[in-house]
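Just one protein chain is left out here, and the rest sit where they should.
This part shows chain A:
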Amino acid sequence: MRKLLLLSLVLITGIVFAGRLFYLQIYNTSFQQLSENNAIKIIYDYPQRGYVFDRNGKLLVANQPSYDVMVIPRDVEAFDTLEFCNLLKISKVDLKGILKKARVYSPRLPSVVIPQLTKAEYAYLSEKMFKYEGFYIQKRSLRDYQVKHSANVLGYIAEVNPRIIAKNPYYQMGELIGRQGVEQQYEDVLRGVKGVKYIQKDRFNRDIGPFKEGIFDTLPERGKDITLTIDEQLQAYGEKLFVNKRGGIVAIEPATGEILALITAPYYDPGLLVGRDRSRNYTKLYYDSIAKPLYDRGLQGEYPPGSPFKTLTALIGLQEGVIDLKETVSCHGGYVYGRGRKLGCHHHKSPLAMIGGIANSCNAYFCTVYRRSIEKYPTPQEGIDNWEKHLESFGLGHYLGTDLPSGRPGKIPSAALYNKVYNYPERKWYATATISNAIGQGEVLLTPIQMANFTAAIANRGWYYRPHIIKNINLADTIPSIYNEKIQTTIDPENFEPVVQGMNDVYHYGTAAYIRIPDIEICGKTGTAENFTKIDGKRVQLTDHSVFIAFAPKDNPKIAIAVFVENGYWGSRWAGRIAGLMIEKYIKGEITRTDMERYVLEGSLEEEYAKPLSGEPFKINN
């Protein structure tokens, strides 16, 4: 026994040490990360972010240098505090506070004294910096917006948050990333690739040369420039027209699917989100829960489309063969469907065939067509599903696939939805239960960009390209391939001609005759969409939305547009006028209907928007 005590202790010790080493070196990896943190310093070399141009090569977004005054507390020597404070425009107390904080953070590492000086401040300061030992100026790059509009399209850049860092290891704390708009969508293209240098440090945090002679170091790669499809002048004009109004415009070039204008109102100056005041301005925009300037109505607003939807009802009716161009439908102030149920209509001549039906926006006509399209099939379920299939081929009821980070799918009701709502099969439902769909009310919801897109499909007589905002990257034609795929609708080309003619007649003798633009053959369709809000939990109807879709010229169209003016009442009153002006601006480059322009610029809907907030009873549609 006595011989074995020390022997066994030695062996046990050997095993315990082996176990401990296994724990430290293999099992517990947290020690490895700690080491990377304290022995290797990683320095990033940030490349210049890519520029953004409009379709005509006009520069929209560039970069500007910004200058931070930095300090290394340990190197600071006695200096003329008063003069320094005057240069930096801060008080002596503030400077002392900043220096104390910096020293607490680290005496050896740099801290920011004053962030983001302007070029002018920098120029003045840089001459005198030699006097202040321990202080220096560090340059960094910020966005420089060349235009005061299109904030919703361009987006902005901001520091990454911990959530993004957890998801994407490329980013480190304090780095910048694109948020919203093309800055977010084309982040990978615009930012380039940062360069990395590994520096070996010693225990005093001093650099002692490159780690492993720099074999892991990389050079930065400059960000690529992108050209957008938007027309800067059209964009600016659109925002101008929307003064004191809320809503959105989406304009598309039908032949390519390129987005010519994407406007949401209210809007803000993109320059607000740069520099020292960025955070304060952003908070202000973010908390404006009434006007919602950060909400892109053109992409995210889901509205009942109203009468423009009738063009699709007509197309489906023709494709399904349930009506021909000669058959007329009489309208006696509306459409009667079952005992005592009537969907009202406005005054117009009666009876009407298809082209006249579109021009005068007759509800009775389109209810008849819609009902026949559904009832052609043995069950309403099959009818609705077939109807939905046609609409989906126009990009409705699902995300459109636009290269912008925000968007909504809209809503096209399916048979499954109605089965659920009406508790099928216990209770049955029929086409008449869904009759409001015929005229773009009921369960149908569309975003303005979806409306512009189906307008483009009508303009093309049956096909479209997915709407997109990217024209090229670094001037090479390398846009994502899904934007080069032509998408066919389920409607045959010949069925489009009568609908196009009807839309053209809207301008000749229909609902938009008084807002005609000289020398341009426009095809359009007005819409006046009912809408509701909740006040104190009660459903209250508000003044109708003013909606308009149009494309021009009638043959070989250059532009398809959808305009949405919240609570603007008649489709032709606001949306129709704005659409006409936008078309004229784009095609002619100048405005001849200055009377119409004045009407739009001087008109305001602020009073209308204040109504539901006033807390008092109010009248609508006046």
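Note that in this section a contact is a pair of C-beta atoms (placed from the backbone, for glycine too) under 8 Å apart; a residue touches a chain by one contact, two chains touch by 3 or more; residues count from 1.
Here is the rule we use: contacts and distances are computed from a predicted model.
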Candidate names "Peptidase", "Rod shape determining protein RodA", "Carbohydrate ABC transporter membrane protein 1 (CUT1 family)" or "Glucose/arabinose dehydrogenase"; UniProt protein name, chain not shown: "Rod shape determining protein RodA"
Full-complex contact with the absent chain, from A:L5, A:L82 or A:A476: A:L5
Sole contact to the chain not displayed, among A:I26, A:A78, A:V93 or A:A120: A:I26
Positions on chain A where the hidden chain makes contact: 2-3, 5-7, 9-11, 13-14, 16-18, 20-22, 24-26, 28-32, 34-36, 38-40, 200-203, 208, 211-212
